[in-house]
Structure formats: structure tokens, C-alpha cells
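Everything below concerns the one structure shown next.
The complex appears here minus one protein chain, its other protein chains still in place.
Labels A and B are assigned to the chains in the order they are written; within every chain, residues are numbered from 1.
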Amino acid sequence: MLEQLFYQGMIGLSLAMFLWLVAAGLTLIFGVLGVLNFAHGSLYMLGAYLSYSAVRILGLDFWVGLAVGPLLVALAGGLMERFFIRRVYHIDEAYQLLLTFAFILIFADLVKWVWGPIYQSAPVPGALGGAIPIFGRPFPVYNLFVIALGPLVGLGLWFLLEKSWWGRTIRAAAADREMAAAIGVDVPRLFTAVFMFGSWLGGVGGALGIPIRTVSPGMAEDYIIQAFAVAVIGGLGNLKGAFFGSILIGLVNAYGHVYAPVFELAFMYILMAAILLVRPQGLFGTS
Amino acid sequence: MTGAGHPDLLRTEGLRKHFGEVRAVDGVDLDLKEGVLTAVIGPNGAGKTTFINLLSGNLFPDAGRIFFLGEEITRLPVHLRVRRGLGRSFQITNVFPQLTVSRNIQLPLLSCLGTAWRFWKAVDASEEIHRRTEMILAEAGLEEKAHLPACILSHGDQRLLEVGIALAAKPRLILLDEPTAGMNPAERSRILKLIADLSAARRTTFVLIEHDMDVVFSLAQQIVVLHQGRILARGTPSVIREDARVRDIYLGGEIA
Partner (left out) sequence: MLALRWIFWLTAAVLLLCIPLTGERFYIYLAIQVLVLALFAMGFNLLFGYTGLLSFGHAGFYAAGAYAAGLLLMRTPLSLLSSILGGALFAGALGAVIGFFCVRRTRIYFAMLTLAFGMMVYALAFDWRSVTGGDDGLIGIPRGALWLPGLGAVKMDALWAYYYLVLAITAAGVGVIHRVVHSPFGLVLQGIRENENRAAFAGVPVRRYRLAAFALSSFISGLAGAMVAPLENTVAPTVAHWTKSAAPVLATLLGGIHTFSGPMVGALLFYLIQEFIERLTEYWLLGFGLVLLILVLGFRGGVVGYYEAHLRPALWRRFS
């Protein structure tokens, strides 16, 4: 009984770290640019497909795929920001949502067109294959690797934003665009860079998932909703909140799957709505 | 409106609002009589706008109470204050930009007549609404622009329209936040004339915040001077003009 509780917890944590990588990019972009990117799940999907192609079609090493795929996603994100999203910063945010929504449709068909509608997956890289026993049951080494990687990415982000010069500039621009521009920050370029970086994070999430999660054209829609839930629960624009929100949602999904399968789907949305109503600044935000 | 005005139109007791360390409004006791045009002045940061926001319901006070026509309204939501006859205009022009000028006027008319929930009859079907709209547009001098969208009006006309919107709600008291801000001289004299006429006809009572001392001294019957969130002085224009403390805080500037 207790063993299963812990085991499901580990499953939940590995789910959580994928969510964290998607939600981190979404949250960073919202926090700095003020745009809630509906197409962020699509960037995650693109990362998965590109890395999958590198591994399965070009026969490259998994690690090369992990490096190349997300970089291409960052490029796609950069083009998106530079040529489209930049044009709607000044208008009603409903249109910002609708613009990014357009990209969901575009990416969904683009992916079907290039890779076909069937589910794909890639093998687990050799060094991380196999499983080790945890509480008497075999637990995949790859999932442990993901669980370890998530907090490292979080630490890296924290260091980048709090300790580096670039991070200070980003925080200044997030707090007050005009002021940042007045002290000589090239705000448009910074925004493009932040959007690319956020997209890259989403792409990394997608690329990391290919050995253990199926790659399919419908994954974008599922992931963006979960990422929204995470971002809302942690507080829109709050990275620390997104990290703990991911863990919460990951655990809710893992335990719900086993103990309350009927409510598994609904529970996340109920949580999301409750937070929006009672604590719109998120569980970890300050009002 | 005929007869003696309500002696207790608006009253505040120990009104206080702090923002962190900033004591924007710090214990204001004030009572206003109906029919007396009052100007609230004071140097920047004296707490004028916060004070008005507390009266209109945009902000709730940390302490103290507000009474309107003898009833407490301290925590009443905005729309219910408006229904009781407490209206306001804003420092930044605040109209319904895409609606026509007459629709801008009709909206408050309908909501204060209690007929805004009617969802089956056309707006234009009501003779009374039509008549009152015409009247207010005539007072504001906007008859000829009735069918234009509000957003294409000049700045001055938009400010006049805003006073019209406030008037349409049949207010006993209107709070005006810098009604002449950003206006050219011609526009300014038009809106001042409107305020003076309405006040003289005892249609409503005005309280205005104003920076322009010419406006204040030509229009106001009573002046309240705020300084660091408190009332420093209060009286007729001539009394205030002679007040040494008021001169001090303005550094012998505009008032002299």
C-alpha cells in the first residue's frame, strides 16, 4: 500500500518535470512579454518531432537530437515573435490570445503534413536504459534522469534571472518597458530573445519526452491545457509557482489515475478554476 | 430643484487611507451643503485624488465613515452610490468611445430610470429617454454631434460629454476631477460656463479638484485646502486668499 503510494509519487514527479519544462517557458514569456502563448504546447510538440526526426530518420545520437531539436524550436519561436506577435503588443489582449491560437492550428496541420498522423516514439538512449528497483518495483532509469534534470533547469533559470546581467535586464523590462527602453535596453530585441528562450525550454521538454511519451499531432492541445493549469495554479508569470504547480499537477494526475480514475480528468480543471476564483495571484504569488 | 438644499449633503468622519508608508488621506472631517460649489485644492501629493476616489467608491477607506444625504455609504459599491445621486468625472477623459454621443447619454439615463434591464424594446422606442437626451445634449452644447461616435470628438467636447454623462444619472452631487485639464482657452470657457450655469440653476452641486487657481477663485463658493492628507484650511475664496498657511505651502506662488 505504502509502496504503491511512493511508487505512484515517483511516476507523478517524472510527469511533473515534463510539465515544468513546458510551463517554465510559458510562464517566462507571460511574465516578461505579457502574452499568454496558446501555441506554447505546439512548440513543445515541435521539439518532440524535430528531435524524433534527428534520432529516427537521420539516425543521429539521442543527445545530438536533444541539442538540435530545441534550437530549431527556438528559431521558430523567434520568427513567430519577430513577425507576428510583436505586432499585437499594443492591442487588446483578446487578440493576442487569438493570434497565438492561430499558430496552434498552423502547427497542428504542419506536423501532420510533414510527419503524418500516426503516433511515433524513439528508443531510450543506451546509458539511461533499464530500470532499478524502487520499493520493490522496477522504475525506469530514464524517468529518474528526468526527475533529476527538472530541478537543475529550475536552478539554472533562477541563477540566470537573479544573478546574471541578462536576468537583471529582463526583470527591468518586465517591470517597466518604457523605463527599460529609456535606460538604453533594446526592448524589442530582448523580447525576441526571451520568446526564443521560452520556446527553447518548451522544445527541450518535448525532446526529452520522445523515449517515454508518444509523439502525436494531438499532444499540443493536451499539453497546453495542462501547462495553463500549472501556470494558473502557481500564479501567472511566477516561475517558482510554476515549479511547485507542476509537481502538484503531476502528483494529482498520477494519484488520480490510480485512486480516483473517474475524477482524474475533471480534478485538474476544478483546481484551476478554484485558484482563479479564490487566489488569482496563484498559490505561490503575493497579491 | 427648489427650496433649501439638503443641509447634510455629504459628510466624512475621520476618513483615512494609507498606501504603505504614504498617508494619502489622513483623518479628514468634512461636511458639504447642497448648492455650494466647492473646490478642493492643494499641492501635488496632497491627497486630492485619493480623497475623491474614496468619496466615489473607487477606493475604500482604511478608517472613517462617509455619509451621503444622511445615510452611510462608506463601503457601498460604485453603481449604488450613483443611483443615490453621487456622480463623478475623471482626470483622464472617460467616455464610451465607440458609442455615439447620444448613446453615451442614454446609457446612464436608462440605468438610473431603472429601465436598463428591459431587453425586449428598442432603446429608441422611449419618448421620455429621447426628450431627456435632447435636453442634456443641449445643455452640454453637443446637439449637433449627437450621432457621431464619441471617440472622434475633440478633447474639449469629450470632457463636456463626460459632464453630460454624469448629469444624465440625475446626481445631487458631482465630483469633477480636473475638469479643465488639457483644454484650450475656448474649450475651457465653455466647460466653466456649463458648470457655473448648472450650479446657478441649482441643478446639482459640484465639488471639483483643480490646479488652475484662476478657475478656482472665479468659480468656487467654498475652498478646501488639503495638505499631506489633512484639511489645512477651509473657507470662502477671500478667506483662503488671505490665509498665511495656505500661502506658505504654495510658496507664495500662484495664490498671491
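Note that a contact is a pair of C-beta atoms (placed from the backbone, for glycine too) under 8 Å apart; a residue touches a chain by one contact, two chains touch by 3 or more.
Only a predicted model underlies this, so the values are computations on that prediction, with no experimental measurement involved.
The residue from B:Thr12, B:Thr38 or B:Ser56 that touches the chain not shown here is B:Ser56. Residue-wise, the contact with the chain that is not shown comes from B:Leu107, picked out of B:Leu107, B:Ala181 or B:Ala196. Only one of the listed residues, B:His79, B:His155, B:Arg202 or B:Arg245, touches the absent chain: B:His79. From the set A:Val88, A:Ala181 or A:Leu283, the residue in touch with the chain omitted from the display is A:Val88, counting the whole complex. Considering the complete assembly, subunit B touches the hidden chain via residues 56, 58, 77-80, 82-83, 87-88, 90, 94-99, 103, 106-108, 110-112, 115-123, 165-166, 168-169. Taking the complete complex into account, residues 36, 84, 87-88, 91, 93-95, 97-99, 101-110, 112-113, 221, 225, 228-229, 232, 236, 262-266, 269-270, 272-273, 276-277, 280 of subunit A touch the chain not shown.
Please note the rule applied: only the chains that are shown with their structure count from here on.
Mean C-alpha position of subunit A lies 50 Å from that of subunit B.
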